[in-house]
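One protein chain omitted, others in place.
Per-chain numbering from 1; labels A, B, C and D assigned in written order.
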Amino acid sequence: MPVLEGKELRIVGFLCNWCSYGGADTAGVGRFNQPTDLRIIKVPCSGRIDPLFIVKALMNGADGVLVSGCHPRDCHYSEGNFYARRRLEIMQKFLPILGYEPGRFEYTWVSASEGQRWQQVVTEFTDQIHKLGPAPKIVGPEASDTLSLMQAALK
Amino acid sequence: MNTSLNYAYYPGCSSTGTSVEYDMSSRAICAALGIQLQDVPDWSCCGSTPAHTVDHSLSSALSARNLDQVASMGLDSCITPCPSCLANLKTAKHKMQDENFRDKVNKLLEKPANTQVETKSVLQILVEDYGIENIKKKVVKPLTGLVVGAYYGCILNRPAELMQFDSREHPMAMDNIMEALGATVVPFPLKVECCGASFGIPRKDVVMRLSGKLLDTAQEIGALALVTACPLCQMNLDMRQSQINRANGTKHNIPIFYFTQLLGLALGLTEKELGMDKLCVSPRTLLNSIAKEEQIKEKAA
Amino acid sequence: MKIGVFVCHCGSNIEATVDTATVAAAAREFPGVVFATDTMYTCSEPGQDEIVDAIKEHNLDGIVVASCSPRMHEQTFRRTVERAGLNKYLFEMANIREHVSWIGKDREANTNKAVDLVRMASEKLMNNQPLYPKKFTINKRVLIIGGGVAGIQAALDCADGGLEVVMVEKTSTIGGKMAKLDKTFPTVDCSSCILGPRMVDVAQHPNITLYAFSEIEEINGYVGNFEIKVKKKATYVDWDACTGCGICMEKCPSKKATDTFNEEIDFTKAINIPFAQAIPKKAKIDPEFCTMLKKGKCGVCAKVCPSGCIDYEMKDEFITEKVGAIVTATGFDLFDWTVYEEYGGGRYPDVITSLQYERMLSASGPTGGHIKRPSDGKEPKDVVFIQCVGSRDKSVGRPYCTGFCCMYTAKQAILTKDHLPGSQSYVFYMDIRAAGKLYDEFTRRAMEEYDTNYIRGRVSMIYPKGDKLLVRGADTLMGTQVEVDADLVVLAVGAEASKGASKLAEKLRISYDSYGFYMEGHPKLKPVETNTAGVYLAGACQGPKDIPSSVAQGSAAAAKVLGLFSKDQLESDPQVSTVDIKRCIGCGKCIQTCPFGAIKEIDFRGMIKANVIETICQGCGICTSTCPQGAVQLQHSTDNQILSEVNALCQF
Amino acid sequence: MTLVKYLKSTDLKSWLAELAEKNSVFAPRYEGDSVIFAPFDPEQEIYTKSAATVPPKKTVFPQSEKLVDFTYHKDPENPGKTLIDGKEVLPQGTTVVFGGRPCDVRGFSMFDRVYLTKETTDIYYKARRDNTSFITIACEFTESTCFCHWVGSSPSDPIGSDVLAVPVKGGFLLTAVSARGETLLTSKLLLEGKPKVEEAEEVLDKVMENLGKAPDLSKSPGKLLEVFDNMEFWEKVSAKCISCGTCTYLCPTCYCFNITDEIQGLKGSRIRSWDNCMSALFTMEASGHNPRPTKAHRLKNRVGHKFSYYPDLHDGIISCYGCGRCIKSCPAGVDIREIVLKAIEFMPTVVEE
Partner (left out) sequence: MKFQEELKESIRKALPELDVVIGWCGSFDPLHATPHFIYGEEDIEKLEISPLNVHNLATYLPGMRGKKVGVVVKGCDSRSVVELLQEKLISRDDITIFGFPCTGVIDQSKVKKAIGYVGNVQSCDMSDESLVVVVDDKPHSLKLSEVLAEKCKSCRYPDAIISDYFVGDRIAKKDPAEPNYKELEKFEKLAVSERFGYWLKELDRCIRCYACRSACPLCVCRDHCIAESRDPHWLSQENNVRDKLMFQVIHAYHMAGRCTECGECQRACPVDIPILMLKQKMNKEVLDIFNYEAGVNLKDTPPLLSFKMEEENITEKDW
């Protein structure tokens, strides 16, 4: 089922099991309303997130990607988010050269108790993606398929 | 020390009436310290009490207009001696961040106002920008022998989130300045109590009670004078001191200075420049005694 | 794969904002799904039976349940599918409650999102493999961190249950906050009379090893096999030889040492024993105040010590202990109330904390149980108690209720009257929270029998007036301003997480909330567990607690440990990394980044390869995202599993 | 009487535009610094001076092509039952490729012997092969990597082409070399070619002269087999190979492929894509065993296949037409000519007792 046309954009979230997924649960338990665009993929640790998953999601048509892990020093595996921070940061800085706006991908830290913060992060990020609008999509086998679409859109 | 302190100056309405000496002394000390002031052109009322009790957007519109005037001067900060004006100008800037409110206010104005300008009190820039240490260096006539309490009033540092200066409950800025001037500062426990302020007209009895308590406390702790930073406080304590005495059966004779006046004195400015003659409770005896103390010290040296 | 999908209504929790029947219908169109239905309560017995029946009837070999968070019921459903003969890892959950139905009311959007989540789950499931746990032996020793009443209870229960216990206490005596109290509510019985014997039990129990004046330096390992590095801080006194006779303390000329046990209402000596009933009753030197250690002169204690146990050269010592489980009972600390400038911000000596007052009331305290004003030593007549100082106050960042202040304030008001019959106590309160057995009766007694004047309202200002303190506040019931001329003001200061709690949490790899209190596994169902296997909580480290609750939690944590240790072997989580030896090129990047040292280099037919030691691997997956050729894969979170979820969501 | 026409260079684009009305037309042009075959675009310059960087192999044998699209249909009554519905994706329409070189185009005759045999016919290949015409440009210049004359071809070899275009002053002399070629030469834009025939012959003679003498490769099949087991020989000649796929992917005669299924949801496709014998994965078996574990084994196979095994199966025909791309574009400068000659000249060292 596609995203709700005109209403939602495709936003993928990668959340660590211990903190941020719990934080999203806490937000749910607290009935903190959130936009519906985000779909969450649970991973054991933010250190498990290969930044290439983010690129893969964007190239496959995601409009935004949000990664969230435990706050630095609070990693359940003690070091995962430290590695993640470096890797995610470098990918975030890299993406613009491919033609993705800097705000398409963000990463942050939300602990299991921070339901409210999670609500705020989701709301703000969704808002940010809606402001950017749909991400450029690669369609068809040849570059010309996409390029002609892009030109049409510009006209 | 920053040698090129330069601010827009917003005098506020009371500076043209009841607190003319506050305005005079503020300007005089800034000149003496090399702080440049440029008057906000065509300034108007800040929208204080009368306006904001009726309509918040109207009140903010007045302040927003003044802030816009400052912005048009090409300056990014504005100072005012009056805490009421300060509160209103800051409130307007804060509220204008809300889109709906901003639209409402801008509709009342000729053109949308630029309210990015920061407003500070004269006291704040003296402490934060100029620095008490630097003031100390400029003192030529120390206030030796003057036992003084610092009274801040209730709105100078409140609400703390907005004012972002000193402590909301236990401010020390004026205490520290007075100490730097050579005065003996006694801790004034009611430094942030209300003087009765604008009840002055409708409920004089409230002022008698509240301000009376302030004067009683000043006497108890042995303060020979109080310094203030607020035209309303000063007025209630100074102009109404005889009324208070009458109502409460007390015999206070405590001079109530603006802190700028005492600062000016220490910087060597004349009493006239500082508007000492505008005070209702005469400071004459007290000022003479300071001079005398100073002479004794000089002789001893 | 033949997948069955169960979409839970959760009563109306999900059904109210998600059309579960539509979700189930959509799921029937997914690849591999051969059965899909919506059920009222999937976690209930009939709900679980339905899963078991469907597995048998439709020959299912994979199950998706769309319901609440996997943190809630993943274990439940894994057991269900196991009951039906499936491997429990051939199961996936879609969280359509916490992540969908509870966070939005748009039924169309929610239903659509739920369908997506179910598709992700079933696509991932198609890539799942059956996984089998390995068994490993456990070390049946337990570490208790913190020697307060909760820790003592946990230690004694474990030790009585036959376990070897290692207790580590930061200060030089156990007893914690309770040891500082004079009496306890609501019985007004003597605190040291009930705690003292328990402390002695700890010291004498053959199964308990106590490290006082020690801290946790490092924690390694995992449930069943933790390795703890304990730092025994230098006391400059050989505790094996020290008899606790106290002569050193008597003769020490340095009299201005901070007396933390007495909450700094008095000074102690540079060499000191915190109090007479201390366990262990051993002296230690505070180097900050010792002239010998600072300037190399003095040495009086060494001269007078009859057992010659003073050692000025002593250094911190590190000891390694191996345990299988850990109970943290690190307690609380008092909020720094000096941020309240309106209460004088610490400028007025006669404004004190409740715990300082407690020391003053205590017969073994520095005043010998006499209530004296710190400023002039006079007996106070009018005593004002202010409640909720650092509790229920958003403006100082402490919005929570500490919970026990109402009770101890009532107790202190009663004791004040007992000590000084001519005195009058006033209590400024916001609400009286006296929910507990005999609690409300107790506060009533304070009001009715002891004439305590309870004023509902906050204090706005305290300022000196002559030698008195003028306390001004509001009486919200009367709608008036109240001014009390007080001789002494006692602040009921709220509790916050103990200092260093967050640092310890990092070592334990457990979560804590924004105030530093440790997170329990589940707010209702797992009150003493954490999300880290083998680490349990007891007492106020989880949140402010009174003595009975702390003791109850100590026992609960002990029960959990005894339960864990009732087996000889534990099963390891099979969600660990494995190396595809054909793909591994032996570059060693995984070895370099593994936080647990779980990957080792091996020689495989003359080639260097990586090898994961399953029992050490914790399943974080850093290695998997590090390996450029994807040779190390974290089971149950493999690249292909995550990619299948990404692809289920994003397809151009 | 063969049909000969003269095409002025200035009319080239108009002629191709005419052909593009009924066919999809491919012509070489610059993309970045490389010359590739791309759909004819009147806006872009056509490059005709020398062979393109990438041969037009993809026009008949695409780098990646869908063979079958398939869908799983679920029985609405019983989701457990699924039917698979597969559809062949056969290429449609006719194609004209302009600007290939004799060595490029003749390459397809190598494919034909594999894909169009009596026993099996590859329908996808056949569909494209039957519907693709080649207007080939004979080479006016030779390059240092050219060796078509070593392997029985020449700069004007017409095999596989439909029209041969010889560069002459101001344009091309077009000669129909197949019936299909004649139908391509009906445009009014084309002028009578006879007056240019002589000039064209001179051009071709000059090229042959430049190419010089070719070594005798008739012994290569046998000689290569002789060194088959000499791994030291192969290790040395393959030492600088970096195992990329450039040589095979740029080779007009390499025809190996791989087949993979890509599935998304209930839909999927079976894909055929170029494979590359220089890659270790080419012969990797499911067990993990690899009969060609090193690059020496793999390069041996590539050279052996072209200069020994294929000729053995196909009447001595060497499956290389000497375009030289594998030499020119090799990132490491591996020269297949050198290897073949080394093998031919190889004398086993006699170990004296």
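In this text, contacts are C-beta pairs under 8 Å (C-beta built on N, C-alpha and C of every residue); 3 or more make two chains touch, one makes a residue touch a chain.
Owing to the predicted nature of the structure, the values given are computational and were not obtained by experimental measurement.
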| item | value |
| --- | --- |
| Left-out chain, listing which of the shown chains it touches | A, C, D |
| Residue in contact with the excluded chain [from A:V65, A:M91 or A:I129] | A:M91 |
| Identified contact with the non-displayed chain, of D:T10, D:S64, D:N78 or D:S218 | D:S64 |
| Contacts of subunit D with the absent chain, listed as residue ranges | 31-34, 36, 49-50, 53-54, 62-65, 141-146, 210, 236, 239-240, 242-246, 248-250, 258, 260, 262, 269, 271, 273-274, 276, 279-281, 327-329, 331-335 |
| Touching residues on subunit A - with respect to the absent chain | 51-52, 55-56, 59-60, 72-73, 79, 82-83, 85-87, 89-91, 93-94, 96-101, 106-109, 117, 120-121, 124, 136, 138, 140-144, 146-147, 150, 154 |
| Where the unshown chain meets subunit C, residue by residue | 580, 582-585, 587-589, 592-593, 626, 628-631, 633, 638-640, 643, 652 |
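The criterion applied here is as follows: only the chains that are shown with their structure count from here on.
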| item | value |
| --- | --- |
| Pair with more cross-chain C-beta pairs in contact, given A-C and B-C | A-C |
| Per-chain Cα centre nearest the global Cα centre, belonging to chain | A |
| Length of the line joining the C-alpha centres of subunit B and subunit C, rounded to whole Å | 50 |
| Approximate Å spacing (C-alpha centroids) for the pair subunit A, subunit B | 52 |
| Residues of subunit C touching at least two other chains | 647, 651 |
| Sites on subunit B at which at least two other chains make contact | none |
| Category of the chain touch graph - line, ring, star, complete, other | star |
| Each pair of chains that touches, named by its two labels | A-C, B-C, C-D |
| In the complex with subunit D, residue positions of subunit C that touch it | 2, 28-31, 33-36, 58, 582, 647, 651 |
| Complex contact set, residues of subunit D against subunit C | 72, 74, 78-80, 263-266, 288 |
| Complex contact set, residues of subunit C against subunit B | 340-342, 345, 347, 461, 463-466 |
